[in-house]
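I'd like to ask some things about the structure below.
Yeah, one chain of the complex is gone here, protein chain that is, but the others are all in their spots.
Presenting chain A:
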Amino acid sequence: MRPFAYVRAETPEAAARDGEAVGTKFIAGGTNLLDLMKLDIEQPRRLVDVNALNLRDITATPDGGLHVGALVSNTELASDPRVMASYGVLSRAIVAGASGQIRNKATTGGNLLQRARCPYFYDPNLPCNKRDPGSGCAALGGLSRTLAVIGTSDACIAQHPSDMAVALRVLDAHVNTLAPDGTQRSLPLDEFYRLPGDTPHLDTNLKPGELITGVTLPPPVGGTHVYRKVRDRASYAFALVSVAVIVDGRNVRAAFGGVAPRPWRVPDAEAAAAQVDSREQTDTLLDRTFDEARPTAQNAFKVPLARRTLKAVLAQSGLEEQA
């Protein structure tokens, strides 16, 4: 690991100011950042430890939703009684990811900002536009079985690895931030994450030094909540395809993970699906959602896999009690 200076921030305002300097990174749980620093993929000159900040609470919002502090651990969030009762898809998505040890340390803010799991992003000897802008993309024409099928560009086809983010997308959650100049923003996930375009090194629209202070969940929507993750082994692996679903009568909300550079949800497709006979619902939803998919030969299986996964989930939801 390269040398770095270490400071501990005392307030969110101080953290955001400290974080603006070139080469500075926040560290929360450290479970992604330190892995990447050991591999020389991230090379911060300065780490601002945010663990002393008062962002560890889950509190009710005035409109009946919840505010989740950026430092709430994945375990605490998944096991919060209010989350288990009213946002089941979020608990389910979190416990489908990583391991107990990692979830105890991983934080809400850090989970959203974990970086791509593309095999070439992890290999500093091979070209990767996300790691080294302009160097090329070894995945195009390389091993792309796990990578994205939609939302990609000629510069990068990596998928977003977070399970939690997929559930947050189907719940219409917002990410709250504080910039070095004191500006606060609240961004829906589609405005928070960027598609790669020709700047795949930028995963999000955060500005230098901008701190995630928390995530806001809108009031509960009811319905049946399901998260289904399909992967190469039964546990402790990233998703090939995952789907976060909330079913309420004929209305289906569905966001997909493992298939795109950000959690993939197409509200138009959901609206179209609500108009058709329930037997056709899955087909309509999927056809509209994956209309623009551009898979590689190696990952073309993800589109039918997404179809079967959603079918299975809808069958399961029909049988389950309302959450």
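In the analysis below, a contact is a pair of C-beta atoms (placed from the backbone, for glycine too) under 8 Å apart; a residue touches a chain by one contact, two chains touch by 3 or more; residues count from 1.
Just so we're on the same page, contacts and distances are computed from a predicted model.
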| item | value |
| --- | --- |
| Among "Multiple sugar transport system permease protein", "Spermidine/putrescine ABC transporter substrate-binding protein", "Aldehyde oxidoreductase" or "Cytochrome-c3 hydrogenase, gamma subunit (Electron transfer subunit)", UniProt-listed name of the chain not shown | "Aldehyde oxidoreductase" |
| Of A:Ala9, A:Ile27 or A:Ala239, the residue in touch with the unshown chain | A:Ile27 |
| Full-complex contact with the absent chain, from A:Pro3, A:Pro62 or A:Gly134 | A:Pro3 |
| Missing-chain contacts mapped onto chain A | 1, 3-6, 27, 29-31, 34-35, 38-39, 47, 49, 51, 75, 78-79, 84-85, 88, 91-92, 95-96, 98-102, 104-105, 234-236 |
